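What you see is the complex with one protein chain gone and the rest in place.
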Amino acid sequence: MLGKCITNVRNNVPLVHNITNYVTVNDVANVLLACGGSPIMSDEPDDVEDITTICGGLNINIGTLNKSSIEGMFLAGKKANELGHVVLLDPVGAGASALRTNTAVKLMDEIKFDVIRGNISEIKTLALGSGTTKGVDADVADAVTEESLDSAVAFVKELAAKTGSIIAITGAIDLVADSERCFVIRNGRPEMGKITGTGCQLSGMMTGFLVANPDNKLEAAAAAVCTMGLAGEIGWSRMQEGDGNSTYRNRIIDAIFNMDEETLDNGAKFEIK
Amino acid sequence: MLGKCITNVRNNVPLVHNITNYVTVNDVANVLLACGGSPIMSDEPDDVEDITTICGGLNINIGTLNKSSIEGMFLAGKKANELGHVVLLDPVGAGASALRTNTAVKLMDEIKFDVIRGNISEIKTLALGSGTTKGVDADVADAVTEESLDSAVAFVKELAAKTGSIIAITGAIDLVADSERCFVIRNGRPEMGKITGTGCQLSGMMTGFLVANPDNKLEAAAAAVCTMGLAGEIGWSRMQEGDGNSTYRNRIIDAIFNMDEETLDNGAKFEIK
Partner (left out) sequence: MLGKCITNVRNNVPLVHNITNYVTVNDVANVLLACGGSPIMSDEPDDVEDITTICGGLNINIGTLNKSSIEGMFLAGKKANELGHVVLLDPVGAGASALRTNTAVKLMDEIKFDVIRGNISEIKTLALGSGTTKGVDADVADAVTEESLDSAVAFVKELAAKTGSIIAITGAIDLVADSERCFVIRNGRPEMGKITGTGCQLSGMMTGFLVANPDNKLEAAAAAVCTMGLAGEIGWSRMQEGDGNSTYRNRIIDAIFNMDEETLDNGAKFEIK
């Protein structure tokens, strides 16, 4: 089921406009190419409307926001909404600063997002208007675990209903939900947390998956999460003695480059709740 | 003939000032180091004149332009012209937005470029004052092919004559021309299009090649194109089962690091028209 989604990406070659942080931007571009999409980056307010117009989707990531790029986010998001494009929000560090929290909340007020993807802490911040974030990782105490799964699933469906967006919370267990159905995904490796930007990469890729699968956006979002997690497993299986997080980063992107429908269907580990 | 150009880079260690996009900037720096040059990056208007003064060449890439960096491009370009430094323009995304097209055209009006390097779509935009770009890759319909080669060669020579710049169009077949001679280059691999920034990397490296070969700028530009394409071939030959675009990126830069005069002379595939 989910495997078909990546085939559609490879056939459709979705062009994705990314307003994303400068820390992980190169990896975001290479992951989009790896999965079959095509990236373009632009954050200048005078440039973003033209750029987003020629794209199929827009990925807004607030990881290294500044006054100018924030203005670009609003302009691009509104234009993309006008054109009916896919729009995704990655609220990096929401909860860690007032500017980040307020920007994410205001973006949600003024722009309609197809997906909001973050860690549990960031998503809770957006949901509750409060919360704390340690860097860009979820606090352990707030992690989605087998014990907290049912309440987390309820939370994510409720937020999806409230916002009208697909909500994707990534961590040891990933949740991807609309108001009715929640994909509970158990792909991935804990070592992925030792690489900067796997979340940012996922957001870029997920935008491409939605563009290429317009009639199955929830499945597309879940397929992107499974692709990233499975690539983390495949990449880890190829690690040699002496390899570390830098090589692991390369191997994950390589595994996405080589991912096909059959591999994804066989490797995806999910249930629907 | 062309091999000598890289030896000159290794002996001269040209310092290149790059005003370049934040997507591929790290690779641009590492490619410049790989070929024997030395990179420095600066886009702040209050900084660029001092920085370009201590360099031998200036590489202007408009890939993630903003109001401030655009101002930096004009200031740096004029200062580099004043000092007789090599100046290169990489008009990333010209044709994709009004800001990019207008900035590139205005840069060409106010600054004398030794080389303008882009894909066919970007170069046509600059030539015709119109055109469309899909992301940062050439539209297939506009590709330089064996069938369209003669007209493309005529076009590039004409543009070189009109602008007084060397024009380099890269794609499946690369063209590097002044008004009299056009190098038609057939190095490279189609898989290079699955890595972000091989064009940006080439622009940085090409600037270094021109600085180190001031009396043979056309040959130097062609040698840089052959070096990148040949590195793409060598890098591809070293790919292992399971490798993908991220590892390929590393292998290409590695191949440039190991490129020597003999390898380049033996591997360069070009004719002069």
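Each chain carries a letter (A and B) given by its place in the written order, and its residues are counted from 1.
Quick note on the criterion: a contact is a pair of C-beta atoms (placed from the backbone, for glycine too) under 8 Å apart; a residue touches a chain by one contact, two chains touch by 3 or more.
All of these numbers come straight from a predicted model, not from anything done at the bench.
*Asks:* I'm checking contacts with the chain that's been left out. Which of B:D50, B:E110, B:E180 or B:D260 qualifies?
*Replies:* B:D50
*Asks:* For the chain left out of this view, which of A:P91, A:G197, A:G235 or A:G267 touches it?
*Replies:* Considering all chains, including the one not shown, the answer is A:G197.
*Asks:* Out of A:T24, A:S38 or A:T125, which residue would touch the omitted chain in the full complex?
*Replies:* Among A:T24, A:S38 or A:T125, only A:T24 touches the chain that is not shown.
*Asks:* Can you name the residues of subunit B that touch the chain not displayed here?
*Replies:* 15, 22, 25-26, 29-30, 33-34, 38-44, 46-47, 50-51, 54, 68, 234, 238, 249-258
*Asks:* If the hidden chain were put back, which residues of subunit A would touch it?
*Replies:* Touching the chain left out of view, subunit A contributes residues 21-24, 26-27, 63-67, 93, 96-100, 132-137, 194-197, 242-247, 249-250.
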